[in-house]
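Notes follow once the structure below has been shown.
Omission of a single protein chain aside, the complex is shown with its protein chains in their original locations.
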Amino acid sequence: MSHKAHVPIGPYHPLQEEPEFYKLVVEGEKVVDVDVRIGWNHRGIEKLSESKSFDQSIFIVERICGICSSSHPIACVQAVEDIADIEVPERALYIRSIVQELERLHSHMLWVGLAGHFIGYNTVFMWGWKYREPICDIMETVTGNRQNYAMMKVGGVRRDIEKGHISYILKRLDEFTKHLDLLKGAILDDPVLHARLKGVGILTKEKAIDYAALGPTARASGVDIDVRRDHPYAAYDRVKWKVITQEAGDVFAKTVVRILEMYESVSIIRQCLDKMPAGPIDSKPKDVLPGEGIGLVEAPRGECFHYIKSDGTNSPLRHKVRAPTYMNFPTFRETVINQTVSDATIILAAIDPCYCCTERMFIVDNKDKELFGVQELIRLSQEKTLKLKEKMGVK
Amino acid sequence: MGLKERILTKSIYAFHVSSGSCNNCDIEFLDCLTPRYDIERFGIVFAASIKHADVMICTGSTNRMCVPRIKMLYELMPKPGFVVAWGACGASRGIFKDSYNTGAPLDEVIPVDIYIPGCPPKPEAIIGGFVKLIQKINETGKKTK
Partner (left out) sequence: MSIDAVIKKIQDNFGAKVLKIYKKNERRAYIDIYSKDVVDFTRYIFKDMGLRFNIASAVDDFNTMEILYHFSDDPSGVVISIRAVIKDKKDPHIDTITTVTKSAWWIEREMHELFGIEFDGNEDLRPLLLPDDWPRGVYPLRKSFVVPKRDSRKS
């Protein structure tokens, strides 16, 4: 007899409460269906942007998501620059790349920590977040804030990277790389993690294309797309770097993609700091002509897409924002069906949902009585890892 | 001054609620747990459930969908309990005040004791905010509302 129950998946953030709205329907231990309802973070940014000037929209767009805090502004200014082919000075392009890659580093490291927490490797969580701090320090030195950098403007950037900062940045990057080597060894060579994450939550290449998945979620399934290479922007076509892809499409493949991407990011930053020419950082455009523009950027989670329509006034007529998680989230439905409840949290974490694009999931049984809470689900996931360790004879 | 309040200041159990935030504040809050800032050495621990909480930390610009939930969580919090409004959004809805989907500012939904401004507030500001909360409880002899 199969007993269908609805299982909630708690918030991605282990400490956030509030149920709803990923309703997982469960038969025994297996997930058979997923329903989604979001809206807890809907702040009406597109409408807000229509009442602000182009310069002000950038600040709103920065606060769409805390971790993609430089991706959205770059996409937004690129959309405006696309409307009237506004020139951007070369030094500004390099600075944009540097800030983007620093953000990618701190975002992927944050992900490594949280994924570690979900499967019970709390040391990975603590170390991941501790070793993320040098990047936040660099951001604070260069931009003035650990998050929400306020660096971008139409036609360039707001602040320059001073000569004195460069040696500081390189020193902290060296520190970061050493710790990254340590974490890479600990994660990629651990047999328990191989057993725990391989074959879990597989997203096939066909499904990834059908759902138009983006970023590491797509690249881990063998879809070779990366906005930095395909639609070159900032200084990515002026430096050498590789696009990392894997074929398996499971959670382990997604982990590998993110860790190896961090190495590429460090290399890009070093090359940019080396090649950056002297010169102005702002082309000081005067007007935005009527027209339409599209800006594409590779955020840590995938492609950010901004479409702006201008009617010649100081505010956008229409500003469409599409964060990468919007396209990746529906793939969760594909990857979690026929998986066990204890894997559901790590499968969700593997698409690296932006909290604010993520809404929580909840579980009720078929009488609408709550079965499991968040902590319970994370506990189930951590228990599975422990059982695996015992089985493999690893302490 | 309540004995319960005085004892509470020795080891604060903080429960975090987000009502429509960009998650920067939430990340900075989690950052306090990590080795560089480590607020556990001050006795401040994150509570897994609102029923164990002494302090409710609210981030986010009070999305309309979240308002009933915030009220419910405040009712569930065992008293004495305090509320911290975190970040610019917690204080006054920040730049989202003109949005169609943000409700009233947080302090019109539940009584707020401490505001920690910033976008996001740095972990040092967070620790400072807790210190101010403890001082407020000890010096003013305040009881919960």
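Which chain is which? They are A and B, in the order written, and residues in each are numbered from 1.
Everything below uses one rule, namely that contacts are C-beta pairs under 8 Å (C-beta built on N, C-alpha and C of every residue); 3 or more make two chains touch, one makes a residue touch a chain.
Keep in mind it's a predicted model, so treat the numbers as computed, not measured.
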Identified contact with the non-displayed chain, of A:Ile166, A:Ala212 or A:Ala248: A:Ala212
Touch assignment to the omitted chain, from B:Arg6, B:Arg64 or B:Lys136, lands on B:Arg64
Pick out which of A:Glu87, A:Asp230 or A:Glu247 touches the chain that's been left out of the picture. A:Asp230
Mind pulling the subunit A residues that touch the left-out chain? 37-39, 42, 44, 46-47, 51, 82, 85, 209-212, 225, 230-232, 291-294, 296, 303, 305, 307, 309, 317-318, 320, 322, 326-327, 329-330
May I ask you to list the residues on subunit B that touch the chain which is not drawn? 64-65, 92-93, 97-101, 103-105, 108
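In this text, only the chains that are shown with their structure count from here on.
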Flag every residue of subunit B that touches subunit A in the complex, lowest number first. 15-31, 33-36, 46, 48-50, 60-61, 63, 65-66, 69, 73, 94-96, 98-102, 119-120, 122
Which residues of subunit A touch subunit B in their complex? 13, 15-18, 39-45, 47-48, 51, 59-60, 63-67, 69, 110, 126-127, 129-130, 133, 146-148, 354-356, 375
